[in-house]
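The complex appears here without one of its protein chains, the remainder shown in place.
Letters A and B mark the chains as written, and numbering starts fresh at 1 in each.
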Amino acid sequence: MNSKKNVLWHLPLIIIGLVALLPVVFMISNSFKTLQESYQSILNLIPTKPTIDNYTTLNHQVNLIRLIWNTFFMATIVTLGKLLTGLLAAYAFRYFQFKHKSFIYLLFVATIFVPFTIVMIPNYLVIAKLNLLNSVIGVALPQLCDATGIMIFLKTMEKIPSSLFDSLKIDDIPNRRIFFNIVLPILRPSIISVGAMFFINSWNEYVWPTLILKDKGSFTLPLALQNYISSEGGTNFPLAMALSSIMIVLPLIIYLIFQRYILNSISNSGLK
Amino acid sequence: MSDNNATIELKEITKEFKSTKVIDQLNLKIAAGEFLVLLGPSGCGKSTTLRMIAGLESVSNGEVLIDGDDLNNKANDGHTIAMVFQDYALYPNMTVYQNLEYALKVHKVPKDERSLRLESILETLNLTKYKDRLPSELSGGQKQRVALGRGMAKKSKIFLLDEPLSNIDVQLREKARDEIQNLHDRNKQTIVYVTHDQLEAMALGDRIAVMNDGIIQMVDTPDNIYKNPTNLFVAKFIGTPQINILDVKYQDGYLLIANQRVVRVKQTANIEPNDYLLGIRPEHIKLSKESDEDLSIPAVVTKIVDYGRFTQLTLELDEKYTIKAVTKDINCNIGDTLYVRIEEQTSIIFDKDSQKNIYWDRV
Partner (left out) sequence: MHSNKKILPFLYLLPTGLLLTIFMIIPIIYTFYLSFFDWNLIAPTKDFVGMRNYVEVFTDPVNQKVLINTFFYIILLLILNFVIPYIISLIVKFFIKKMQGAYKIVFFIPSLFSLVVGAMIFSWILNPVSGPVAFLFRESGFVLPNWTNSGALAIVVLCLITNWKVFGYNFILLLTGLGSIPKNIIDATTIDRIPKWRMIWNIILPMNKSIAIYVLILTIVQGLQYVFTPTNVITTGGPYYGSSNVLYHTYLNAFVLYKTGNASALAITTFLIFLVLLYLEIKFVEGRSKYE
């Protein structure tokens, strides 16, 4: 009686799990189908004649290496920048007393809720004026304005007892040393997971690249993929799915390695 | 079977967490209306035992019987068991009054009856003027009383308390202890009370079950547990300052410390010439300034702590043997030599291997 009830509760969860995973499985399987097979045997999960034609075609049509490098480079810059600025700011909020601290903190955190449409016109104009259109720096700069790192790092730093910091102060250890020798090592798991999340977010970023990157040579993967999707029904889906499959490899690997850390740090909030 | 209380019986209870045995084949019978204290160091399994009685923890093996029946077969009205948690577990979004009322409301106790019961409880526990406050607005002692009140409101047959006093100030503890004592005197519920504090256990329990390593070491009245502990663990765990344990040798009717006769053994026959452990509580050590007895041994005072009510002395018999003694009337200074006498009827002899009290059968 009890176990039957239990199984019933699992039913909606299993359905949701399928809805989450099946699209991905279909995507990967279709990327190994010919266009013809993708139309004929729609529900086939395993291609009858697996082919890597889609991938080779893709390689002829676009410069895959260039695309991956552009995306990777942008995501790396954004990740490192956000980690550094976020850690420094969180450290200031945790360990210093200064005027208007709470106001400044609220102001910082409030920016998480500012939608990009409010700042996109001026930011576009500034980046154009600085001649940074089509550049990695240009597309990275607006992405760096994200206070989620500060929020998560502050929450983690609050778990370090104040007495530890007090004793360092009594020993007259300079802040620079406390930051690098004590705080960063303690925060390592959190830095890894937040960094992983930042990287994945930036890897997938669509809005700013759309606005800033106009030249095909500077495109990132999401922009390239968009070119393979058209609403007129003329899309070559297996080709688009091959590109998508390439795109999800890195995030999946990162997730599988750091899965536990990532889920834990979401508990501390913030994946965009 | 009365309506106020119930018997509890634990039959061969075993509890495993990930193949580690936390409780090992535990047997315990608690009479209806009894106040039983589960006492032991942290991690000994006492809280787990309590949670198994409450039905919060499943048993890996064995049975928990309430009035001879499984808890799950009882009416589903929460009337059987009430429990007070160590951190009180008050519902933070409800006021004091709502906390007390909630279970009754859910189980459809009529409103008049509810308010009658709660008014009297609030009165008894001195909570009337806090009844509209939220738990976050109360002090530790007040929260503890609300938790107690929430348990009382249910008028359950069994009342379980899990270290209810460990989070409140020492000064308030005695008063809270009295409240729990009065509660039992008045309502005669069956109470199982978990604590690691031996003074609490001695003051409250009709019987005390001393636990260690998932095993009940001894169940008896506070008096017996103190005077005649079954084994070395119980002897050491109960009593402050701690019981003195000395290496002794039995020979020709006498116990010897460093080849010097100290106790004449008369009361037990089954003792063989061998090494033993002699246990003697500090207050049972007789001290004098003169060597007036046969078996008294000289000792040098090395430390004196004056507690006001009594003085605790640390004495060195020789380099190997140090004992603690308490005295009210002897004035001495560090370096003085006193004469120590140990009497058989107040001392305990433990087997060196099994650590069992070989006087256990002594009347």
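We take it that contacts are C-beta pairs under 8 Å (C-beta built on N, C-alpha and C of every residue); 3 or more make two chains touch, one makes a residue touch a chain.
If you're wondering where the values come from, they're calculated on a predicted model, not measured in any experiment.
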Touch as defined at the start, partner being the missing chain; which of A:Thr111, A:Ser167 or A:Asn181 qualifies? A:Thr111
Quick one: which of B:Gly68, B:Pro92, B:Gly308 or B:Gly335 touches the chain that's been left out? B:Pro92
Of the residues A:Phe198, A:Phe237 or A:Tyr261, which one touches the chain left out of the display? A:Phe237
Absent-chain interface residues of chain A come out as 6, 9-10, 12-13, 16-17, 19-21, 23-24, 26-27, 30, 39, 42-43, 84-86, 88-89, 91-93, 96-98, 101-102, 104-111, 113-126, 141-142, 144-145, 147, 150, 175, 200, 203-207, 210-211, 221-222, 225-226, 228-229, 231, 233, 235, 237, 240-241, 244, 247-248, 251-252, 254-255, 259, 262-263, 266-267, 269, 271-272
Where chain B meets the left-out chain, the residues are 51, 54-56, 76-78, 81-83, 85-94, 102-103, 106-107, 154, 160
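The working rule: only the chains that are shown with their structure count from here on.
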Could you state the distance in Å from the CA-based centre of chain A to that of chain B? 56
